[in-house]
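With one protein chain removed, the remaining protein chains of the complex are shown where they sit.
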Amino acid sequence: MQVVDQGGDKMVLHVGPQHPGSGHFRIVITLDGDYIIDAKPDPGYVHRGAEKMAEYRTYIQNIPHLERPVIIDATGITLPYVLTAEKILDVEPPERAQYIRMIMAELNRIISHLYWLAIYGIFLGHSTMFMWPMGDRELFIDLAESIGGTRVTFSYVVPGGVRNDIPGGFKERALKTFQYFEKRIKEYEEIFFNNPLMQSRTVGIGILKKQNAVKLGITGPNLRASGINSDTRKDEPYCFYNKIRFDIPVYKEGDSYARCMVRLRELQQSMDIIRQVLDRMKPGPIKHVIRGVMRGEPGEAFVRTEAARGTMFYHIVSNGERFPYRVKISVPSFRNLIGMSHLLVGSRLADMPAIYWSLDYWPVEADK
Amino acid sequence: MSKNTITETKLVKGLKTKFNKQITEEYVEPNRIKISTSPTNLKAVALAIKELGFDQIISQGATDYPDDNLFRVEYHAICVSIKKFRRIMFAIMTTIPKNKPEIETLLDIWPSVEFHEQETFENFGITFLNHPRMERLLLPEDWDDIPPLRKDFSLPGRD
Amino acid sequence: MIYTVIKAIFIAFAVGIRNIFKKRMTLRYPEEKLEIDSGYTFDYKTDTGSPGFKGRHILYTDKCTGCSLCAIACENIADCIDMVRVEGNWPINERSIMPQIDYGRCVFCGFCVDACPFDCLFMTPEYELSVTDKRKLVHTPFQLAVFPEKKGTVKLVPGKRGAHHD
Partner (left out) sequence: METFEDFLKRILSILFWLLLLSPVIIFPVFFLLIPLLGISVPTTNEFLTALIDPIKGIQLANKYGVGPSSTFFKIAAFPGFTFAALIATITILYERKLIAKVQLRVGPLYAGRFEGVLQPIADLFKLLGKEIVVPEKADKFFFWSAPILSIGLGAALLAVLPLSPNIYIARSDVSLLIPFAIIGFSPLIVLIAAWASSNKFAFIGGLRALHQLVAYEIPMLISVLGVVILSGSLDLISIVESQQQVWFIFPQLLGAIIFYITILSELERVPFDIPEAETELVSGWLTEYTGMHFGLLQLGVYIKFYALSLLFTLLFLGGWYGPAFLPPLAWLLIKLFFVITIVILPRAVMPRLRIDQLIRLGWVWLIVLSFINLFIAVIEVSLGVI
């Protein structure tokens, strides 16, 4: 948006890193009255150098280490790593393992989106919308825990397959949960998404136009909310996403409300995918056994997958040692950050949380 | 040439005829293209690739090769707006000498590369010329060691 | 227009009031505890694990050979396993060294369980590991050898009147 400097006093606000409305990062906002005339994001407060540390760990040891940046979307960040490592190690996982990976990835997408929804609720001052998704998220965490063994950081997907089979009775439990949650989604809509007050706060706020979204490199649900039908699960299917029938929710408006609705529809769509996967799954081996130390051939590989926040990209260079020579991670939050200053400039201060969290920026992920 | 790589081969062929011998084809696999070029031609090649439809940078990084005394700088471009190219990831590689780590920025071609180039600058010490914000992004402001992702930076307690 | 706005506001209020009469979702933690069926185990022969909770480890001291593979598996992940000398006579463990785990560092990834070729290190559903002294977080091999007692009885169940712990 074009901002006209009308003179007068400016106020510089440091929102974060110790602020209820920011994550572990800071936005330096310059205010002219109620309008933001400059917003400069300042990430890096939780930077740990994951890329450097990955060069000192074996391919297996990297898994619990690399899922730390996004613990609420642990499979989302480890799955592309494992796919890349599999290309380097030249192993092909069995069919059942692929399906279980899809279940975990979609469960994690639901868990991550529910967390996002909870925070978005409280960012708009709607405390019930904070409690409900957080509570219903427990159901999905329980489902993921029954497979992965822990509640957030599963370390579940490994090169060659997955670590263990899904437990007996999982299908019944999952279907029961989905049945319950579909009713809850209706209640979410009634109390929050169809609420005229919530719509007045988000409709037409922070509009990201189609050409700007492409130009700035926005990814994931934010891109789909701007009217671009791009999803790695469709574009370049990994696992068995090409065998599953699903439609990507796309909204044309590109405002905060569209970004919300894309994520709400993705909750529904992820459950549909898991249902289809559970129907298609056949018994079989779940792991391609690799004995001894994993050593990749010298070479490189790069892989992208669709995590909860957008396209997750890994580029691994190997020189035949136990440790990867170089691991480059390109995370969706880092690429979406560029959109933040673009969207914030010209909006009101009160719209800052509505825009900021509609991008689903996860500071720890971006800082790596 | 398998059936899966018809589009990819066509793309590379088109680029090769345009730039003659200035680009090298590293490999063409299904959904993956990698070409390399010299730093001087990088900008022209990047512009050509962008005009083909690859409108976003998904990743930009570098790798340190201390034995050869060079950095490999890689750009991974994807396409989100043209349906038939969406499956392809286009990697452009160039090498720059370690003693003069400077390269022209691609910010005016792909605005999405802004933070990636900043990150590469602080992690490898590669200066991107004409980049408006060549400053620290993730590292602390008072970082006074060598850039951390270079191979000669050693982690305490390792090696 | 105004009619739809007012209707939506009334629906929102109705949904809110309807939820007053649903069952509570809260787990009253110290009084109620979650039921966890089993811990994570790993079969070295088929190279697959069994689904289960990754809690505190259980060490079968009679099977441990002191091979240190668990410590090697852990060394770049959390560095929390140390091989320590233990008292007593262990026929298959010549050096009588067994893993000692520092739960202040453990991330419960379970890769040490995957690494053990003698089926002697598994995980249990025990998750209440907090102590008042940091030094007590280091569990010696004998502490690890004790089976935890079963604690929880409730589970989060989605039902007609809301999800609740039952």
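Per-chain residue numbering starts at 1, and chain names A, B and C are given in the order in which the chains are listed.
One rule holds in what follows: a residue touches a chain if its C-beta (ideal position, glycine included) is under 8 Å from a C-beta of that chain, and two chains touch if they have at least 3 such contacts.
If you're wondering where the values come from, they're calculated on a predicted model, not measured in any experiment.
S.K.: If I'm reading the header right, one chain is hidden. Which shown chains does it touch across the whole complex?
M.R.: Over the full assembly, the chain not pictured touches A, C.
S.K.: Take the complete complex as the reference. Which residues in subunit A touch the chain that isn't displayed?
M.R.: 11, 13, 15, 19-21, 34, 121-132, 135, 191-192, 195, 197-198, 200-201, 348-353
S.K.: Please output the residues of subunit C touching the missing chain, sorted low to high.
M.R.: Within subunit C, the residues that touch the unshown chain are 12-13, 15-17, 19-20, 22-26, 28, 162.
By definition in this document, only the chains that are shown with their structure count from here on.
S.K.: Report the topology of the inter-chain touch graph, choosing from line, ring, star, complete and other.
M.R.: Shape of the chain contacts: a line, open at both ends.
S.K.: Between subunit B and subunit C, what is the separation of their C-alpha centroids in Å?
M.R.: 43
S.K.: Centroid of subunit A to centroid of subunit C, CA atoms only: how many Å?
M.R.: 25
S.K.: When you check subunit A against every other chain, which residues touch at least two of them?
M.R.: Counting only residues that touch two or more other chains, subunit A contributes 56.
S.K.: By the touch rule stated above, which residues of subunit C touch at least two different other chains?
M.R.: Expected reply: no residues.
S.K.: Across the complex, what residues on subunit A touch subunit B?
M.R.: Against subunit B, the touching part of subunit A is residues 43-44, 47, 49, 51-53, 56, 214-217, 219, 223, 228, 230, 234-236, 302, 304, 311, 313, 315, 317, 325-326, 328, 330, 334-335, 337-338, 367-368.
S.K.: Which residues, counting only subunit A, touch subunit C once they are in their complex?
M.R.: It comes out as residues 56-58, 60-61, 63-65, 128, 135-136, 138-139, 142, 145-147, 149-150, 153, 155, 163-167, 176-177, 179-181, 187, 190-192, 194-197, 286-287, 289.
S.K.: Given the complex with subunit A, which residues does subunit C contribute to the contact?
M.R.: So the residues of subunit C in touch with subunit A come to 4-5, 8-9, 11-12, 14-16, 19, 25, 40, 47-54, 73, 76-78, 107-111, 114, 123, 155-156, 158-159, 163.
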